[in-house]
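Quick one: the structure is below, questions incoming.
As you look at this complex, bear in mind that one protein chain is not there, while each of the others sits in place.
Let's turn to chain A:
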């Protein structure tokens, strides 16, 4: 009994910070319809700023005022940072498709990561204890930290204060109006821009407060931003996006669940959270208190998309020439160059599979690494446990990933827009945590090793040829599908789902099949990867890996298959050089933000436009 209550109380205490952060995300989404992936970064920023202030203020204001004053001030500072980000990065792109906003906030993550590294260094920092709250209370004989009890008492007041803000103030009226009806805000004659900035600042401040409040229980480190994304999104998705009470209930639910998970099922805490989420979503696709939402009417960014055409004679010759050069390269280059090229081909295939679902299908998947890593693990598990020869195990990569995509797609395809993005991300985290925690089978972060190709393929040169053939075939397959009736139907559903349904196309089913195909192709890339490296680790399934692919597709250009390939090549080429720099994340983040705002068509789109201007490419309308 005592143990049970102690667990419950710990869970409730943990819910405080989580709720604060989640409510900020929810608020921002409700008003601006932007899913702020950088929200975890503001949480991390809150922790660091909090530590710094807690080091300074108590000396000036005394221990009590110093500590709590530091927490309050932290929120204000982080809120200011949020406002800055909103004005500089998000304002120019509110009318752009969701993907652009998501990618831009990802750029912000990178920038904040490196800024934090610059200012606070790489060392993890312990949070200071709260003054006067160092000891424990004994409840039914179990020790409960005093600070936990304080947190438990504070949380309902925070909820109440937020509720009062939304229900009783003028700002609240505007926020509610904006959440329910976007047009109404404009009609009210409100300066919508400043409303958005204000809400973004408030949401970021909440994240900052969350980061500062948890300091006495934890501390600050550079992984905090990514680590909270999983629980954060689970909470918002379970609670219902845009709903504060929903966020509260879900934060409590997840935190309590986590504590009991640690006590009773220590190997599956992470998995548990996602399983709960999946169950909630089966029953209520828009979360406990969320409302059904029609996908946002987002405009185009850049010129309207031109009809797709297979390459003309010149284009084909160019591609054939390039392939010929790639085939002859082993005769002249060093092995390390071939290793790099192998990586590029694998990455290009992975990116092309994402481009297929994202560009042609219009489905912004944020968890594509689940299939890449999933494929790699499928093959590696076959080799490790069934001693399957490479030729057969390799087939399990696309097969396993395709099957995984069928399962995950079943949940995700029902939703669209940002809901789809959030859900794919959450499911990829589920897969990651499964692999990470199910050590008995996957060996956790020790990874699966000794996964080498058969004798006839071992060695850099044979495996390079193997990768080249498989990769090119995979990309050609995608290209064929895009130009086939199925690809057209997929595009039709993206352009106008209503029209497609009104001409007999089962849009959801088409998307489901496309999702599975994209998953299988990503798995194929994963299969190539695992035999190239001889091992696979959970990092191949991480959010970061999904984002890598997204960024590559985005940089290359969302609109054509070649965008993914060009982007992957560009990235792989500069990555080697870039990552040697000390603050490469900062550079990359700034680059991403710049591309989003200045050249939304990516490399391929911009090159095409340049070509048009110089008369190298023919305009479709002109011929």
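Criterion: a residue touches a chain if its C-beta (ideal position, glycine included) is under 8 Å from a C-beta of that chain, and two chains touch if they have at least 3 such contacts; residues count from 1.
As a convention for this text, contacts and distances are computed from a predicted model.
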item	value
Candidate names "Oxidoreductase", "ABC transporter ATP-binding protein", "Urease accessory protein UreG" or "D-amino-acid oxidase"; UniProt protein name, chain not shown	"ABC transporter ATP-binding protein"
Of A:380, A:513 or A:593, the residue in touch with the unshown chain	A:513
Residue among A:454, A:480 or A:579 touching the omitted chain	A:480
Contact with the hidden chain (one of A:169, A:191, A:454 or A:496)	A:496
Contact partner of the left-out chain, one of A:136, A:327, A:395 or A:505	A:505
Hidden partner chain, residues of chain A it touches	304-308, 310, 480-481, 483-489, 491-492, 494-496, 498-506, 510, 513, 620-621
